[in-house]
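What you see is the complex with one protein chain gone and the rest in place.
For reference, chains read A and B in written order, and residue numbers begin at 1 within each chain.
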Amino acid sequence: MIAFILRRLGGAVLLVFIISAVTFLIFFGLPKLAGTTTDDMAARFAGKSPTPEALAAIKERFGFDQPLAVQYGNFVKAAVTGDTYDTGVEKIDCPAPCLGYSFRTNQSVTDQLVDRFPITLSLVVGAAVIWLLVGVSIGVLSALRRGSLFDRAAMMIALAGVSLPIYFTGLLSLAFVVHQWGLLPPVSYSSFADNPFKWASALILPWITLAFLYAAMYARLTRAGMLETMSEDYIRTARAKGLPERTVITKHALRASLTPLLTVFGLDIGLLFGGAVLTERTFSLKGLGSLALDGVVGSDLPVVLGTVVTASLFVVVANLIVDLLYGVVDPRVRHS
Amino acid sequence: MKSRPRILAASSAGVVLLGLGLTACGGGGDEKTADGAGFEAAVGKVVNPSDKKGGTLRMAISSDIESTDPGDMYYAWSTNYVRLYSRMLLTYASKPGDEGRKPSPDLAEGLGVPSADKKTWTYKLRRGMKYEDGTEIKAKDIKYAVARTFDRAVLRHGPSYFSNVLDAKGYKGPYKDKNLDNFKGVETPDDYTVVFKLKDPFTEFNELVNFSGQTAPVPQDKDKGERYGLHPISSGPYKWEKDYQPGKGGTLVPNSNWDQSTDTNRKQLPARIETIAGLNAEELDNQLLKGQIHVDLAGSGVQDNARKSILTDPKLKAQADNPPGGFHWYNPIDMKVVPNLECRKAMVWAADRDAMWRAYGGDVGGEIATSIMPPDVEGREKGTDYYTKAEKGYKGNVEEAKKSLAACGKPQGFETTMIYREDRPKEKGVAIALQQSLARVNIKLNLKGFPANTYTSDQAGSPSFMQKNNVGIGTFGWLSDWPTGYGYLWALSDKAAILPSGNVNIAQIDDPQINEAWKKSYTTVDAAERAKLYNMIDDRLRSQAAYMPNVYAKSLLFRPSTLNNVFFHKGFGMYNYSTLGVTQ
Partner (left out) sequence: MTAPIEVTGSETQAQPDAVLEGIEGKAIQGRSLGQIAWLRLKRDKVALAGGIIVILLILMAIFAPLVVKLLGHPPNEFHQDLIDPTLGGPTSSLGGMNGDFLLGLEPGNGRDLFSRIVYGARVSLLVGFMATLVAVVIGTVLGVVAGYFGGWVDWVIARLMDIFLAFPLLMFSIAVVGVLPDKWLGLEGNGLRMAILIFIIGFFSWPYIGRIVRGQTISLREREFVDAARSMGARSPYILFREILPNLVAPILVYSTLLIPTNILFEAALSFLGVGISPPTPAWGSMLTDAIRTYQIAPYFVVIPGMAIFITVMAFNLFGDGLRDALDPRSNR
């Protein structure tokens, strides 16, 4: 078991390295290919129109004239051991894990990520609870009553659910539920620790909006998975043994069909933790997704790089956890 | 105002649900008596005067804040907002009507006293004024605050008047030259006297000192350059609770070391002031109309949706004002990018002035402009139209535009980029209208939007950006720094005003006649004579097609009924922020 965990852990670390390297390559190598000069690069890093001296300092500082591998090495080194930035006025310490320093907002990228993450976390966790509960139960019910009116209606709604852009549903519900009917307070984020009730009531709408999309998807996945399992031989055997239908469904069918869902769920959560860009944008929530988008719009490259690397980190970690859980659930995985 | 269009009767099956729901929000035929103070009530007088303390004042802005550093800001609303946590030598009187446009003493005991040659201006500081930590504000702090504005690599947004008029002999700012004694532009003979030394005589220096936040004291040992803005040290009624979070906002709490008895321009009423940055503009308006947010910081008026709601609902309309904001939304044409006058003329000829006026909201949005100076600048003349007509319904003159293009040697047209503020739909509307109307003569505009908080410093305000990206034209709005021709026009027309960042002379006009006129104006004592010069400069800007006049702004401002001490401040062109209170 320990060997298995170590192996997976090693793989995950390697994956993070590769992903950050590829990200780095795309942000630094691709523009070069496209004819961007090192001056332009430095300007993007400065995040504003800099003086020639500032440009020279940034070029020097980040070694834009050096080979990409060296630049990437510097980036990793800063992430591992920390770094110091010179703003020309004072030296700013950026302790490990230092993912860069934004010269536009004058803050370390890590600080901004730490500051924004609770918002994304609150959004995603709340939504995930809803979509798991709703999506899976509808999927199971649909599978059990296959072909019924309920099944057909639910699946049609689910298909519509995955076909609607989230910002469309989000903005419409915002217009109606909050502004038109005043059923909910305006969407905002306040700390859970300060006032859990306020935290929840101001986030209900984004939760439901995000959950609607995923619940639709999970309902379809669950239904498909259930139908497949129900036609397996061992379910027939279980039934033939005379086990009560309830036991057959909960103990055998459900478990078997939900395990693959675990993988999907892990990845979804991982991806969303990195920033639910559209939902955050729609509801003006200042999470990681908004941070990344602001970084792009304001050509603040350090922030963009930092958020993308962090987001992929979440995916890798989520993958790792799913893998490990599988190892616990299914011994065969451990030895494969 | 025309009658409300009946677009709202739901049209097709698909629209029924949405149509009914959304339009009901407009409130249409609701004829209940208004409980607001009345339409335009806050223009010229104070609405809901009250000294009630407590409550949370919530302010929001749809873009990010350019900077919270008093020395590093130029948007009118920033210099309005900064008064909550900063005091300056002088500041606009917090009064409705024309009184509000006049300089009044703040940290100084009185207005500056000039020497006979108008080259030395002396200010006496009040004693016992304190920072939030209780230390006393001294003359050297103001000297330092002025000195730091000399380094435009660090403070990029603010006005550049000081570095332009002060006799500092090549001083580079305190970040490159740590010894403040080397800064000769300001002298401090004692702790309570600040003396400004000017290169040339200048009669409007009190106005210059008055309008910006750049004389707000900054303790040298607390300065962190660019990062100072994240937590400026307060000298005003409020102080920052924690650091300001760019793109997110921050909270102001009362500053116990501020003394109401020394300050006639500010109040300390709300128990907290929360500022939210980057709130979606529609969401902001929605919350504003419900009173969940009290102030739209940007102060340039509500968006299209809210405009409709306000104009069609008497109850909401009674809480709104629609004064001329003092802004002129014009379009600078970069003379370095489009060097040929005939080509620039072609752009102006082809412009659909009617569509551009509509983009700003028609009658509610403002008046079609003739001169570059807006009407409320002292001594301003209406001026004549060059290459266009300031008329409703004027769609541009394609024939003349084609002639000019031929004269420019480009009968087949040309291509350039137009920039605008992405988070300002009206500016995007202007850009699309111009793109469409210029396309009629094969002038192809490629549109690019940028965020408002970087637009004035790094895109429109950066000549190198403009040239590098072939940006020939942009959208811009300008409010006079102070209500004279100098206060309006200097920054956008003098050669000396061209800056590497935060540039306002976006046209990059360097015209011998104009430069000469500016020089002449400094020594002209008679205000009417000066006004003549200013009008001549204005005329020249248009005959050179350096600036395309567009619309003199009228802002549709909304004040929730819970907001106290609200009045339209002529100096800022929006509600005054330093005296607001809330009823919770």
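Keep this in mind: a residue touches a chain if its C-beta (ideal position, glycine included) is under 8 Å from a C-beta of that chain, and two chains touch if they have at least 3 such contacts.
Worth saying up front: this structure is predicted, and the values here are computed from it rather than measured.
Partner chains of the missing chain, restricted to those shown and counted over the full complex, are A, B.
Of the candidate positions B:Asp72, B:Glu282, B:Asp458 or B:Asp511, contact with the unshown chain belongs to B:Glu282.
Among the residues B:Val113, B:Ala406 or B:Leu447, only B:Leu447 touches the chain that is left out of the figure.
Per the touch definition above, the residue from A:Phe4, A:Phe27 or A:Trp199 contacting the chain not shown is A:Phe27. Mapped onto subunit A, the interface with the missing chain covers residues 15, 18-19, 22-23, 26-27, 30-31, 34-36, 44, 147, 159-160, 162-168, 171-172, 175, 210, 213-214, 216-217, 220-221, 224-225, 228, 231, 260, 263-264, 267-268, 270-272, 274-279, 281, 289, 292-293, 295-297, 299, 301, 304, 307-308, 311-312, 314-316, 319. Where subunit B meets the omitted chain, the residues involved are 1-2, 4-12, 14-15, 18-19, 22-23, 25-26, 281-282, 303-309, 311-312, 352, 354-355, 357-359, 361-364, 392, 422, 425, 428-429, 431-433, 435-436, 439, 446-449, 469.
The rule is simple: only the chains that are shown with their structure count from here on.
Subunit A and subunit B, compared by their mean Cα positions, are separated by 39 Å. Looking at the complex, you find that subunit A touches subunit B at residues 48-51, 53-54, 87-90, 92, 104-107, 115, 172, 174-176, 178-180, 182, 186-187, 281, 284, 286, 290-291, 294, 297-298. For subunit B in complex with subunit A, the touching residues are 18, 21-22, 24-25, 64, 152-154, 156, 175, 223-227, 229-230, 245-248, 278-280, 283, 286-287, 290, 292, 422, 450-451, 453-454, 457-458, 461-462, 464-465, 500-501.
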